[in-house]
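The block that comes next holds chain A.
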Amino acid sequence: MLKVDELRVSVGGKAILQGLSLEIRPGEIHAMMGPNGSGKSTLAHVLAGRAGYEVTGGSVTYQGHDLLAMEPEERAWAGLFLGFQYPVEIPGVNNVYLLKAALNAGRKHRGEPEMDSISFLKLVREKAALMQIDDSFLSRGVNEGFSGGEKKRNEILQMTLLEPKLAVLDETDSGLDIDALKVVANGVNSMRSADRSFLLITHYQRLLDYIQPDYVHVLAEGRIVRTGDKQLATQLEADGYDGILAEAASL
Partner candidate 1 sequence: MSTKSKEVTELVEKKYQHGFVTDIEADTVPPGLDEDVVRLISSKKGEPQFMLDWRLKAFRHWQTLREPNWAKLHHPPIDYQDISYYSAPGQKKDGPKSLDEVDPKLLETYEKLGIPLHERAALAGVAVDAVFDSVSIATTFKDKLAKAGVIFCPFSEAVRDYPELIEKYLGTVVPYRDNYFAALNSAVFSDGSFVYIPEGVRCPMELSTYFRINEANTGQFERTLIVAAEGSHVSYLEGCTAPMRDENQLHAAVVELIAMDDAEIKYSTVQNWYPGDENGKGGIYNFVTKRGDCRGKNSKISWTQVEAGSAITWKYPSCILRGENSVGEFYSVAVTNNLQQADTGTKMIHIGRNSRSTIVSKGISAGRAQQSYRGLVKIFPSAESARNYTQCDSLLMGKDCGAHTFPYMEIKNPSAIVEHEATTSKIADDQLFYCRQRGLSEEDAVNMIVNGFCKEVFRELPMEFAVEAQNLLNVSLEGAVG
Partner candidate 2 sequence: MNTAGLEKVWRDRPADWLQPAREKGMADFLDTGFPDRRSEAWKYTDAEPLADRSQAYLKTTPVALDSAQLPTESGDSLPILFVNGRLAPGQMLPAAPGLQVASLNEAPSERQAQILSRLASFPGRPREDLSALNAAFISDGLWIELAPDTVLEKPIEILFSSDGAQAAAQPRIIVSVGADSQCKLIEHYSGSGAGLVNAVTDIHCDHDARLEWLKLQLESTDSLHVALQNLSLGRNSRARLVQIELGSQLSRNDLQANLAAPGAHVDVYGLFLADGQAHMDSRLEIQHQAPNTTSQESYRGIAAGQGRGIFNGKIIVQPGADGTDAKLSNRNLLLSSTAEIDTKPELEIYADDVKCAHGATTGQLDETALFYLRSRGVDAAQARAMLVRAFAADIVTQIPLERLRQQVETELSARLARDMETDTP
């Protein structure tokens, strides 16, 4: 699905990712953890093709294609979804309209017919109910005046509609209360399938109480210093990053 090989990325001349390698196979859930400033969000943004990041080395292959050569929307059409840590507000642009345009843009590029308004509305209401999002939110501006939790639920709603192949969720759990966290986790769990993969970027292992990852990685200073299973996350929660980082440094 995704193969990141010795990826090096700088921002404004400062090296952030320093030889990161990662392979995600279909159906897997990977959790990426790490202290602030370790490069987690940079990885998410580079995968989605955000401007302002300079790739200085390495490669990223996605479904056999050179991901880094693709435009952001081409990556989206190819099934890559980024759940933003800070979803942007777009005043005046109707939430449902963005969803419909996004869905139909993807369908068009896969050679599928566009979905008509009625079936679309039906679909979106179904998904919104699952995410416990009130209908009135659908007709409001994109994230306009949404609370932090509402924005995150809206991100997951978009994911369930767009049905990506690889979803990268950048700290989707941060700022959520326990109920919202469960809703978000349900959204992700309902999407799990043999041909869909997830990369969960998170600071806390709390989310992993609700979503069972196959792998847990620890990112520090721009590279993965440890890979393990769910136990690793529990250990991190108990001991903090210091122990693992010190251990990694001594190697």
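The rule is simple: contacts are C-beta pairs under 8 Å (C-beta built on N, C-alpha and C of every residue); 3 or more make two chains touch, one makes a residue touch a chain; residues count from 1.
In picking the candidates, the idea was that all candidates are chains of the complex that A comes from, given by their letters.
All values derive from a computational prediction rather than experimental measurement.
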Neighbour of chain A by the touch rule, complex-wide, chosen among 1 or 2: 1
Interfacial residue positions of chain A with respect to candidate 1 in the complex: 48-51, 71-73, 75-77, 81-82, 84, 87-88, 90-94, 96-98, 100-103, 105-106, 109, 117, 120-121, 138-139, 141-142, 158, 162
